[in-house]
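Missing here: one protein chain of the complex. Every other protein chain is in place.
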Amino acid sequence: MTISGGSQPSADVLIVGGGVAGIAAAQALADRGLDVLLVEKQRRLGGKAAELACMATQQCRRCSACLLEDAIQALQGTRSVRIRLGTVVEEASRTGDTFQITVGPAKDVDTRVTPLHGVTPKSQERWKVSGVILCTGFDVFDASTRPFLGYGRSKDVITTLELDHILARNGDRGWDEGSGPPSKVAFVQCVGSRERKAGRGYCSQVCCSVSLRLAGKLAFLHPEMEIVVHYIDLQLQPRSVRSYHASLTKKVVFQQGVPGEIITPNEGGVIIRSVAEDGTAVEPVSFDKAVLAVGMVPSKETQKLGDMFGLKGGRFGFVSAGAPPVLAAGTCVFPRDIPGSIDDARDAADRLIRAISGNKEVAHG
Amino acid sequence: MIALGENSLEMYKDVSQEEDFKFCMTCGICIAGCPASRADPPLLIRNLVRKVILGQEDDLLNDDTPWTCVTCSRCEEVCPQDVKPFEMGLAIRQWQCKNDETRLPPSLVELYKRGYTQAVDKSQELRAQVGMKDKLPTITEYPDLLEKYQKMLMQIEIIKANDYMFGG
Amino acid sequence: MAEMQKIGVLYSNSVGGRPLNVDFKKLEKLIAGDGGSFAYYGEVPDLLVEGSEGRLAEVMKSRGLDGIVLAAGSARTLGERLPILAPGVGREQVTFVNILDHCTGAHEDAAVRERKACALVRMGLARQRVMSTIEKDKLEVFDAVAVVGAGPAGLSAASWLADRGRKVVLLESGNGLGGMASCEKDVAALISKVEASDAVEVLKEARIEEVRGNKGSFTLSIVKQGGKRVEREVGAIVVSTGLAYPPGNEEEPWISYAKLDKRRREAPGDLPENLGFIADPEVVGELVAQHAITVATGLAADHGKHSFIFMGDVPVRGESGQSNYEAALMAGVRFFRPDARGVKVEVKDAKAIVKGLDIILKQDFAITCDLIVTGERPRVSDGSRQAAEVLRLAVEDDAFLQPGNITYLPTYTTRQGVLIAGAAGTEAPTPLAMRGGRLAAIEADAILGEGTISIGAGDVEIDQAACAACLTCFRICPVGAIGVSVDRKVPRISDVDCRDCGICAAACPQRAIKNFLTPELAILEMGRACLKPAPPDGPVVLALCCARSGYAAADAAGELGLPIPENVRVARVPCAGIVSTNVIFGLLNLGVDRVMVVGCPIDNCQNKHGSNLARRWVETCRDLIANLGGDANSVSFHPIASNMPHLFAQRAAEAARRGKDDSRRPS
Partner (left out) sequence: MKYGLFPGCNMPAIRPDVEHAIRLTMPALGAELVDLEGYVCCPAFGTFPSMDEDAKLAVNAWNLSIGEEKGVDLMVECGSCFSSLKMGHEHICHSEAKMKRVAELLEVTGKKYEGKNTVKHITDVLYHDVGLDRIRKAAKDRYKGVHMVVQYPCHTLYPSAQVGFEETPGKPRILADLVEALGATVDHYGCEYQCCGGAGGFHRAAHEPAMEFARSKLDSIRNETKAEAIVVSCITCLMFLDKVQKDLNEADGSEKYAIPVFDYNQLLALSMGFPRDQVASIAFVDRSDFISKYTG
């Protein structure tokens, strides 16, 4: 499938980003006989999904984090995917149907990580490709820009992603860092999402189910823990979440109305003020920890690459899904969950294959 | 009881010409950090905005809570939807005044007569005690300006309509 | 078989640039000294470095090896690269021993590292010795796909397949295409395309009566228009039977969305002023609730109507969810937020009064509406129900066909060759349903491949004499590979559909299923091998880890340098579900002190019931052991996902600890 002529390495498709979407897109392309160059900035595959913990209690709670591991394993067996880790796209130019791509070593990456799933070139490489799929993912909303929520001021205000890290690290001991598990935990939904004022008038899609699963996991690990979820409008999707929510209502308090203030006393813990059951403002309530359900925001990388490849017109600062030969898929287009990103990436791969198979012979064709 | 009367659904237009408040999604963040939400009865600005949207005229007319606002504008800062709750609070006060003259702050008289609610002009003694000899250049020191100022205010309908308060 | 096999041990000194720090020369003697035997022992270069392609195959060929034990890195990083490292070499010819993570990563002490490496290589040799070489067969497949249901998903699947040059049999139970979305622009375009296509045979008012055969070669009996029967041969089946919106109350003041839409199109001026929408997403589902918002907004913005929506949580998911909500607010749609009791409707003078308690204002409301627009939560369609029955698919608790188990996402069913697309699988708006159709079509296309299909397992069979026809295997098979012949009531395993997980063999009470890829014997041999060299301290713990979950977690633990005790010896099994009571007691009899079975969380097993079976078998063993006065904790089950290495390390450390004070929840 390599383009003949010249010694310059070539591939059919460049995929930028080796997270859930990038891996799925690479697999889908390789399955149908295309050569893929997969460029990932970090020195490991997986992106943010690799940082998630399993949310299973007695049974699987469909958090889908393990789908990533399955996908990485499967990708190892595909000969036609060339993986570059610790690498970024530096330049791109287009001549006719061909893109000239310069990739090079990424700066500011954790070099202690051993790149297991691909190679890490020490110098620039120039590649020719015929199509591009951006799978550059999302950034987590920076909660410290909401100072009333105390994030960054106190160790007792954390994000859902950080709670995932804690659970991943502490296994079934759950949440103890020397001092034992907290006895009262409050979740705060929609941090950074649904903010018309900040130009983010969108729902981040996943946070309600993320918090629900985290709350469920904590309740499972620590049955005595008091857990409150402050929300605006609970989004009980995908469908498995709905029944899970119903079963959790006995253990977890779901309270409409999000806190306007999280006070962080120097001695630790948090004091939360929010709307009470009866619609009035509550007396401040003390919790040991507050967990902010931070939303997904467009990443800076995405913006840069979107400009480089001329992907315009996305909403809220995300990139548009594009059209062949330049597409984008996954959470750089809009917030999605893991299965949603996989499906989106597979679909994008299919669009690209169908577009470029017009002038190329594709396997089974 | 929330019921919709003849004009309930148009009422919001009397309160504010702005559109932003319609975006309220009742998240409650405005109430949650509001100092006056601790008053008794509490100021619940989200609920006031909702009452405007639902046109609960009688309820709103009799509501004293908009007047307990500390005016810190914190709600305005934290509102994710840019509803501008603080300005809605003021708009509700204005609407109340327009529909019920007993709502007009008595300070209107002082404001009209001397430009100030505080007796700034009578502060000279205290100021002298801390070493300031010069008089404060407030409007009371300039009768011609005061007259113009009053003339300006008289162009405002609600002030003119209640000019009996100034004792003629 | 075993004595004829020449098995070699190949090692690398580094994996992906990470040195293994094991003296492999010394190790060779250690292994041989402990009774391990091999035909060849030699080094291969770092297998993760470019240029290593094909090296394993070369060594195997030049040394005439039938199988190898590869002492290097994890199967997780190397195993799936096997087609690259050793083209033409079967998966069953190689056993991976993860020295890098389980020895180098986990142990600082060189002596411990080597003892453990020795045990792991010996276990690998034991396993490899019992593996048999399997010839792969190829079977012809039928070059057509049946698509059942011609809604958005079915149409997009049919269209996609036609573009690829596949023949499609498109069945529709109604007499028109497009389902409920036939008016939508994208769907209408697909209808004309499909109708014009030579590749697509459209059968209207048709349903499948019977399906025979397996993946690649299904024969469908179809009853079509006028009751005529036809047969079609297809390689794959896409089920896109959509969902059903049950008709709501149509008696005014109630009105359905469909009827309202008709009235709005025909005579918008005649619509009354006040329209109420009762559309709590908890009750009517997300799709209907979002539809209510859009319709209410249109009526308010375009026709100046007063729209009132009664719902709890506002559904704002999807790319336009929040924007649509904001548009509704802007258009003056009033949202009432009733408490958990919902709303009551009283009809008076042909008008409806909707009553409830608004949770925001904590006040009762009573809103008079001229019309109340309602829709019910969509349900499984008759087509789906019927397809499920004929195709032996499960209808999930929530009335959709897509299995809840995420490893089946997004298109797989519990039957090989049968794929699910669109709203039949899960509540999906039109664009997502269309995408689902395309994704299912891609899978169907792959099944058809280039006209043949590979059969992996070879000679798995059911010993008909031993079989008691209890049908445990039939119920337990995750891919519907086991059929029951109607007359003889005995199960048969399809070579084509079987995925070699082996849980049927483990579950069979008669032990009638033979010849699986990793039979019990391999595990028992690994058990025998894991005892030597004996750890100086503590019991020998054999951790039998599911390749997909526990083993990946164990590898990752090593990658992170988490300590795994020396006496915990990790073995990879294809599914925890094959570790039956026989296996566990066999291992204990051999002298293994403790057995940890590490599988997927319940309901996450890619073999559907595997982890649940494993858990049950472990419980049975524990009960028996406790009844006999033994230490029940010598057997334990641990659901550990692949992304939970710390959890694996914790559990391994607990299991390794001597003494019976271990009072924590074992499984």
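Each chain gets a letter, A, B and C, in the order it is written, and its residues are counted from 1.
Basically, a contact is a pair of C-beta atoms (placed from the backbone, for glycine too) under 8 Å apart; a residue touches a chain by one contact, two chains touch by 3 or more.
Source: prediction; values computed, not measured.
**Student:** Please identify which of the visible chains the hidden chain touches across the whole complex.
**Tutor:** Taken over the complete structure, the missing chain's partners among displayed chains are A, B.
**Student:** Out of A:Pro9, A:Gly33, A:Pro284 or A:Gly317, point to the residue that touches the absent chain in the complete complex.
**Tutor:** If we include the chain that is not displayed, A:Pro284 is the one touching it.
**Student:** On chain B, where is the contact patch with the chain that was removed from view?
**Tutor:** Interface with the chain not displayed, on the chain B side: 35-36, 38-40, 43, 64, 67-74, 76-77, 84, 86, 90-91, 93-94, 97, 104-105, 107-108, 111, 115-120, 122-123, 126-127, 129-132, 136-139, 141-142, 145, 148-149, 151-153, 155-159.
**Student:** Could I get the residues of chain A that touch the absent chain, sorted low to high?
**Tutor:** Considering the whole complex, chain A reaches the absent chain at 144-148, 153, 261, 263-267, 271, 284.
Everything below uses one rule, namely that only the chains that are shown with their structure count from here on.
**Student:** Quick one: chain B and chain C, Cα centre-to-centre, how many Å?
**Tutor:** Spacing between the chain centres: roughly 62 Å.
**Student:** Could you give the separation in Å between the centres of chain A and chain C, each centre being the mean of its C-alpha atoms?
**Tutor:** 21
**Student:** Residues of chain A that contact two or more other chains, please.
**Tutor:** 194, 196, 233, 256, 279, in rising order.
**Student:** On chain C, where are the residues touching two or more other chains?
**Tutor:** In chain C, the residues touching two or more other chains are 314, 326, 360-361.
**Student:** Would you tell me which residues of chain B are touching chain A in their complex?
**Tutor:** 23, 25-34, 37-38, 42, 44, 46-47, 74-75, 78-82
**Student:** What part of chain C is in contact with chain A in the complex they form?
**Tutor:** The contact residues of chain C facing chain A are 15-18, 48-50, 53, 73, 76-84, 160, 163-165, 281-282, 286, 313-319, 321-323, 326, 359-362, 397-398, 400, 404-407, 409-410, 426-427, 435-436, 438-439, 442, 445-446, 449-450, 548-549, 552, 559, 600-604, 606, 639-644, 646-651.
**Student:** Along chain B, where are the residues that touch chain C in the complex?
**Tutor:** 1-4, 9, 19, 22-26, 46-47, 50-51, 53-54
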